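Moving on to chain A:
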Amino acid sequence: MTAQSLFYWSLVVTAAGLVLIGLWGVLTRKNILRIALAFTLADTGVNLILVWSGFLPNRSAPIVDASVTSMVDPLPQALVLTSIVIGVAVAALFVVVGVLASRKSGSADVRRMKELRW
Partner candidate 1 sequence: MVKALAIFLPLLGAFINAWLPGKSPKASRVVSYLMLTAGLIAVIMLSIQLGAWNLRDLSDSVILSTGVGSPPLSINLEITAGGTLAAIVMYAATIFSLHRFALTTPKSQPLILALLTASLGLLFATDIFNSFVFLEIGSIVTIGLTAACKCGSRWEAAIKAALVSGLVTILYLLAVAVLYRSTGMLTLAALGNVSGASAVIVAILLLTVIVTEIKAFPLTGWGLDFYQGTSSIVAGLYSATWSLAVLLWAAKVLPLLPIGNPIIYAWIGAAGLVFSQLAGLRASSSGRIMGYSTSAYASLLLVAAGTTTGAFYTQTVIVLMIFSSIAKFSLFMLGNPEKKDQWSGFGTLLFLVPILLLAGIPPLPIFWAKFAFLAHLASGFPVIFYAVLAGLLLEAVYLFRFWSARSEKTGEKSAKRPSAVAAVLLMLLASVWITRMSWGALDFSGSIIESAGLRNIFHGLFAIGTLLCLPGVFNRIGREKSYWFWLLISGAALTILPAAGNGLTFYLLWEISAFAAVIGVSKGTAASKGTFWYAVFASLSGYLLLGGILLSKGSFAMAGVPAVLITIAALVKMGQFGTHLWNVRTYPAAPGTLPAFLSGTSSKAAVLLLVAVAVNSSSASLPWGRVIAWIGALTALGGAILAALAPDYKKMLAHASVSQLGYILMGLGLASILGWTAAIYHTIHHLIFKMALFLGAAGVLYRTGTTEFNNLGGLVKKMPWTFAFTLISVISFASIPPLAGFGSKWLLYNGLIEQGWLPVLIVGMFASVVAFLYSFRLLHGVFLGQLSPKNAHAKEAPLPLLIPQALLAMAIMVLGFKPTILLNFLVPVLEKIGLSGLAPVIQGDMVLTTMGTWNAWMVGLMVMGLFGFAFVFYWISGHKPKYVGQLDIGFAGEMPPSADEVHYSNNFFRPYQRALSFLPKIHAQKIFSGVNKTFNMLGDGVRALFTGDGRTYLAHSLIFLLLLFVFLNGGM
Partner candidate 2 sequence: MGNIVSIVLTILGALSWGLLLGGISRTVTARIHGRMGPRVTQNFIDMWKLFKKTSSIHHGGMFWMAPMFRITGAICVLLMVPLVIGNSITYNMSFAGDIFLVIYIMFFGCLGMALGAGNSGHPYAVIAVSRGLAQMSSYELSFSIAVVAIAVGLKTFRIEGIVEAQQAGILSWNIFRFPFASAGALIAFLPMQMAYPFGIVLAPQEIPIGPPTEYSSRFLSFMFSGRALFGTAKLILFVSLLFGGASNWISLLVKTFLLYMYPVVVSSVFPRFRTEQSIRFLWFVPTSLALVDLIRVML
């Protein structure tokens, strides 16, 4: 395995690892804020994967310049820009709702938020 491919694959392994760890946290954590954090981790991982999907080693950033000959794909980066902003918007709302939900149920534990059931 060349250094280049090592670099290339390590990125996606990190990213996928983040997603999986995030999902694990989402499934197993009880504190509503902790779950929100887990989502953030997974989101970060997904964003990395997205950028990675348009990434080619040994190229330059997609800013056209006289000196630049080959670039990486700008599209995934554009998507990730959007995705990050959406992520923070969702997180802001999630936290507010989580805070209020835990106020109502008296704790931040999602297991106690089971009033709606059956």
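In the analysis below, a residue touches a chain if its C-beta (ideal position, glycine included) is under 8 Å from a C-beta of that chain, and two chains touch if they have at least 3 such contacts; residues count from 1.
On the choice of candidates, all candidates are chains of the complex that A comes from, given by their letters.
Given the structure is predicted, the values throughout are model-derived calculations rather than measurements.
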Query raised in the report: Here chain A stands alone, and the other chains of its complex are listed as 1 or 2; which of them touches it?
Result: 1
Query raised in the report: Along chain A, where are the residues that touch candidate 1 in the complex?
Result: 19, 22-23, 26-28, 32, 35, 39, 42-43, 46-47, 49-50, 52-54, 75-76, 79, 82-83, 86-87, 89-90, 93-94, 96-98, 100-101, 103-105, 110-111, 113-118
